[in-house]
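With one protein chain held back, the other chains of the complex are shown just where they sit.
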């Protein structure tokens, strides 16, 4: 299999760092460029001592981001940048023939209007919205394989969409009244010097935030609406909890009709994910626990039908930086590059 | 004001330890006895070095629990014991004229049948169920003042009932379809040597547990049904998060009718809790954060009406060992003893 | 006892916040002013929701710091400011007759030259160096009572000096070759928005820093030299550990002669601290644990003579924000104001 060359624009944040880790050990990829305005000139080993054992770490220097130059160096370029900024780089890279995998929100939505509603600014490259694919491999595997612009999903959306889409597509649950209650580790806030994310502000603390209209709702609801074939509006409450990594989502759902029983739900999930390498359906008494997925590209899913209330409770656990960000981006890259989907991920 | 004498049966667990802390510094109470089978013979200072600065800590020895003896020593006896065991002590203590404040589940329910359903055993003293008062001072202040047997509420129930009861009593929300999603610190599991609660099993971990039928549902639903004047069945999902202390509850509610607006909800809470010393209604952009209540008897409450879904989201934060257990028990004690309600608690 | 009025300049950092907590509940003090450039105009309750239960919290507004104005409002002014800045405020406040308790390093040293060596700048008010008292009450109780300018010690120095001074003064240990290995919680770094102190950078991390010449060495060595009556140079290694609060110091010492045995060491400590309300000498098998002092003004001290090496190991634990900063400052305030030394501290 031919090795391909990868570049990461914005490699010094938590998602970027995790991309570095995954690409350095990927069997079919060579990491040829990493950019960071802050660390330009320093080597990977200097900025991230933990990668110092890798031979590339001492020769690979962070550079200022330059799309033109990167397009010549790399076959695949990952954008680990804030929304709004990512699109600026995507256009020239695509024009130069690169595969672009964007971890920001810039290409996740089909609608420039929804982008403006949730992100408060005009979309910087609306003409590309129809060309990108939403990078959720379990749902859009075939489309990802053929796309040159992959919009890798957000961390919360991944934890919500994977458990919900099969149920909605199979009409097993009602598309209205869905509630997603999510708990996220602090790395979700990024490597930003803000008082709110200092150790002493997060340790021994639990708090909701960003409700009732978190930005991730836009992509969640767009994708759920596709699956349900009707407009879906959900309730979403994110909370910050004192762990580095992990998202635990609890979903409160109403079965579509009384005949929806454990057997049907189990069959639906088995059919959707029984052969998926990165979806772990828990059985017996097991419930998701973020510590079981930390550092992996796996999402755990479990569910309970509550006979007292008639509700279906579905829970998921993922590592927000792997399946919720960089691991999933590499999974998409494997697909578009024709590598085995699990290459470098198990 | 006359000082009264207090004893704590089961003083070596986390709730017991917190009771010791509160009673040692209480202006109108003298802690005269603490029991613990495990530590009998040792002083308070030996078992809990952090209390060593208090003069009583070096003279007060843990003893084996003996109801008869304690009844002679103390005016008020706190039971910080497992359910089932507490009732055994309550009977002789009440007969001997003591005020009994029970932190277990034994006297929280009105119905022995519900007790059996949720706790899996016959109630050990069903004749007392009609005599106890549910020790939620903000709701049952007058009854507590006159009772000799106070069943102090559980930690989860407190975090759920205080935000819900005023809304239900005022018919502002629908009594069905209520969802309570709760996050608890590890001290809620008690000082028990179990692998599940080891540091390495809880740190960097978040997990749901005990769903869909946690024992605390019994008292929560009984109390909500009283408030709503109709049978209430709720959805409740507890999660374990890596903090020592704190419960954060997020409630998903449906306004009773379209006319229920921010003004009405605000007025309802102001009326119910505007003068309560231990309920903090947050306004503006503030949201509850467990770190703001740690070590205090305060519960923080905030709410949001979501115009997209029509739902009312209410959030609360409390210290599970204080307002959720020992602080609330002392608050009740203050009422029944005729002390200022906030004595020793602020 | 007459109530006195207190002001805090720089009340929004961690030490300032802890001072607010202690002064709000102090029986003989009224907190009349808090300053913060960042939060000027907001109330205490707005900036620190956890103080919202106190009646003063809703009327007391943060102001811009103004020494002239504060001098009219307050009898005692606490400076919780960076070094260099504190001195600017101290001069006008002292001139106006206020008692000044400075938590910065500005007045801890006797020598302006040492100040310059360690802090890299000329001392801003060298004429005051002879007037201040080093605010370690267990050592300078009488001097503190008579001083108007108290330089409250640093957190590391307190954890090192209290265990060492009695041993040095009694010539039980050699004054050279002393090693202090200290572990500090993250609040010691202050409420500063720096990447190094983000939750994800500190959690699941332990690291030394600032060696071999940490600034606190200047005051540590000056004080040790006074006690030993000879110049003392020590080895000091601070480490950052993932707790909010607490300093654990381990001291490696050489007994002055072979005749120094357990009995002499024990007698020395008993004599020095046997009646001190805030020094807890541990006996038996007990060793210091930061969780036993968190939130209190207590320092725990234990020691072991190692027959294998001949060394004396002394360990101490304190809350870096209380005994290591604000609690100790209030202890000094109690002395200078003529209040009971423990007022507001137990």
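Here the chain labels run A, B and C in written order, and each chain numbers its own residues starting at 1.
Definition applied: a contact is a pair of C-beta atoms (placed from the backbone, for glycine too) under 8 Å apart; a residue touches a chain by one contact, two chains touch by 3 or more.
Please read all numbers here as calculations on a predicted model, not as lab measurements.
**Student:** One chain isn't shown here. Among B:37, B:72, B:191 or B:308, which residue touches it?
**Tutor:** In the full complex, the listed residue that touches the missing chain is B:191.
**Student:** Would you write out the residues of chain C that touch the absent chain, in ascending order?
**Tutor:** Within chain C, the residues touching the omitted chain are 179, 181, 183, 201, 203-209, 211-213, 233-235, 237, 239, 241-246, 248, 250, 252, 287-291, 294, 304, 306, 308-309, 311, 313, 315, 317.
**Student:** Could I get the residues of chain B that touch the absent chain, sorted low to high?
**Tutor:** Looking at chain B, the ones touching the missing chain are residues 14, 185-187, 191-195, 197-204, 242-244.
**Student:** Which residues does chain A use to touch the chain missing from this display?
**Tutor:** Looking at chain A, the ones touching the missing chain are residues 46, 49-50, 52-54, 204, 277-278, 280, 282, 284, 286, 289, 291-293, 295-296, 298, 300, 346.
Convention: only the chains that are shown with their structure count from here on.
**Student:** Counting residue numbers used by both copies over all numbers at the interface, does the chain A-chain C contact come out same (over half shared) or different (under half)?
**Tutor:** Copies use mostly the same positions to touch.
**Student:** Starting from the mean Cα coordinates of chain B and chain C, work out the distance between those two points in Å.
**Tutor:** Roughly 37 Å separates the two chain centres.
**Student:** Where the centres are mean C-alpha positions, what is the separation of chain A from chain B, in Å?
**Tutor:** 39
**Student:** Rounded to a whole Å, what is the gap between the Cα centroids of chain A and chain C?
**Tutor:** A distance of 46 Å separates the two centres.
**Student:** Note the residues in chain C that touch 2 or more other chains, in rising order.
**Tutor:** 204
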